[in-house]
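Dumping the structure here so I can ask a few things about it.
Every protein chain but one is kept in place in this view of the complex.
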Amino acid sequence: MERKIILENIEIEGIRSLEVYRENGGYKSIEKALKTMTPDEVVNEVKTSGLRGRGGAGFPTGMKWSFIDKKSGNPRYLVCNADESEPGTFKDRYLLQHIPHRLIEGMICAAYALGANTAYIYVRGEFKTIIGILNEALKETYKAGLLGKNIHGSGYDLDIYVHTGAGAYICGEETALLESLEGKRGNPRLKPPFPAIKGLYGCPTVVNNVETLANIGWIVNNGGETYSKIGIGRSTGTKLISACGNINNPGVYEIELGLPVEEFIYSDKYCGGVKGGKELKAVIPGGSSVPILPKNLMLKTAEGQPRLMSYESLSEGGFITGSMLGSGGFIVYDEDACIVRNTYNFSRFYHHESCGQCSPCREGTSWMESVLYRIENGEGKMKDIDLLVSIASKIEGNTICPLGDAAAWPVGAAIRHFRSEFEFHIQNPEIVKNIKHGKLPLTPKGE
Amino acid sequence: MSEKLFKHKLYVKKNSDVSFTPETLEKIQTIISHYPEGRQKSALIPILHIAQEEFGGSLNVDIMDYVAGLLNITPIEVYEVATFYSQFYIDPVGKYVIEVCQTGPCAICGGEDIMHYLEEKLQIKVGETTEDKLFSLKGVECLGACGSAPVMQVNTEFHEFLDIKKIDEIIAKLRSESEFKKPEELTWKERLS
Partner (left out) sequence: MFKVTIDNKSIEVEPGTTILQAARMIGGDVVPPAMCYHSELKDSGGKCRTCMVKVAQGSVADPRPMPKLVASCRTEVMDGMVVQNITSPEVVDARKAVVEFLLLNHPLDCPVCDQAGECDLQNLSYEHGTNTSRFEEEKRTYEKIDIGNLIQFHPNRCILCYRCVYAANQLTDNRVHGILYRGEKSEISTFIHQAIENDFSGNMIDVCPVGALTDKTFRFKNRVWFLKPMDAHRECTKCSGKATLWYRGEEVYRVTGRKDKYGEVHDFICNECRFEKKNSSDWVIEGPRKIESYSVINQNHYKNVVIPSVINPIKETME
């Protein structure tokens, strides 16, 4: 079933501008929320909707909002996390580039619900074009009286500012983002206290992903109940999926949660099948941090049920036979992709992006990269495979923030499902050494 | 692979004259005003971006000390931040910084070939700058445009769906752009001709 919430009207020319956006029903929710609803009512609608954080963790948004400390007497802040850097994920960039007002509308409702008078959009520094688009959009919004003092005569004031990052994946972690917003190094904070109690400048703060906030306007307009009926089970609503890798139609798709994975990969409406008519080998369904799954486990669960695009279905089987929906970065690998090289690549990424604050992540990510580099270059030993599993297990769960887990999971999963490929690399150093770069079949067929 | 002996490099303050134009200073005051009073340090990253752009593409000690002064924070606070974020360059770079995404999704779509081609074409290795100081080549991690892989950015301008032909075009265009000197850069002879 076609269902558009976030990307609705995206095909309309000029929808990036406030004028066209409003002509097509934009910003109606502001009037409704600010004039007819109390902040708590907005929170309750979001709770009812079952909306879950779209940044990766999938934490219920309404619940996150209800944790915000309203008694502290300190100002409260809303921060939008637009530091999209998870490899395989580019949905927020797409959304902001084409329909930035969807975010701003959602942010006004959200800030009102939280009682925040200042909100920041933390955009990764590389998105220079996006920063320009957002600033332009904000300017229009201020001009129309939808931001600033006494919005719509409601007595509610709100300022939204764009803040620029400068190239650090770790700043996608909410407390690292707050540190960065305070002008410091992006070192994640120890939790508790959570941002809802002590966030930006020590004040109660909610950090939400772009896509999460982009849903809020619709929920206010149509009610949480209506939203909760879209999707499947506890995975309510729609989700933006960034599809990339070896497929015919890479791009951003809004799907209703519950869509079968098989349909998503092979339907011409979505990925359009594997490029060049090749066989599907594996998929990382939720951004580079989540476990990779081989074709058979991607299309069907271990129990033989069709795998669906939902929080629950994708994680069915735990990490033994399942994965996660994560941020919706859907990376497809064809039969020729080298899993070892890919795992090395991601481990280099996490090594590069570790903030270096806590020892398991700082030392462990670098160690894993070194060992994988050896294997990938035909210098590995058989015991290295178990060494990698051991290092990964020692990082996992022992770090300040989830980057340690994110670095460990891909390594663990690749070895779990594609161990023979690692062994092949180690047993055939001559073949491996003679491969220059790029993609070449390294796997024994029939894997 | 990273080399293991890290250059524990110390930099030198040259005491050269660094200052923003009045227009830029005004822009900076606006940025500072986005944050609560006493929280002006929040403006550090945005200001470093501006400084890097205005003072030749990289940050040196004098620039950073100047920024520290503007925000009323200590210089080390600026050094700590500037060295943390990968978009800030401490060592001089070429006029065009080419940053090729080398992370997974780009890599499986030919990102590695793009990098090798650029190395050959520019006759430099990753991390180096051409002799004419026109191009610096860098490998960066995910640029968040995996759907249009392989991608690279040249001074934060994105180039997507890259192939060898596109690279040739981009480099040729940048080369020709750089040949047009600004009037004040021309010698009087050039001006006459």
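Structure notes:
We call the chains A and B, going by the order they appear; numbering starts again at 1 in every chain.
Here is the rule we use: contacts are C-beta pairs under 8 Å (C-beta built on N, C-alpha and C of every residue); 3 or more make two chains touch, one makes a residue touch a chain.
Source: prediction; values computed, not measured.
Among A:74, A:377 or A:398, only A:398 touches the chain left out of the display. For the chain missing from the display, the contacting residue among A:141, A:242, A:315 or A:354 is A:354, taking the whole complex into account. Checked against the hidden chain, the listed residues A:66, A:129 or A:370 yield one contact partner: A:370. Counting the whole complex, the residues of chain A in touch with the unshown chain are 168, 185, 190, 351-360, 362-367, 370, 387, 390, 394, 397-400.
Where chain B meets the chain that is not shown, the touching residues are 2, 4-13, 61, 74-77, 79-80, 83-86.
Rule of thumb we're sticking to: only the chains that are shown with their structure count from here on.
The mean-CA centres of chain A and chain B are about 27 angstrom from one another, to the nearest whole unit.
If you check the complex, the residues on chain B that touch chain A are 1, 34, 36, 39, 41-46, 48-49, 71, 73, 77, 80-81, 84-88, 102-105, 107-110, 112-113, 116, 140-149, 153, 156-158.
For chain A in complex with chain B, the touching residues are 75, 84-90, 92-94, 118, 120, 124-129, 159, 161, 163-169, 180-186, 201, 242-246, 250-252, 288, 329, 331, 333, 337, 341-342, 345-346, 349, 352-353, 355, 370, 373, 437-439.
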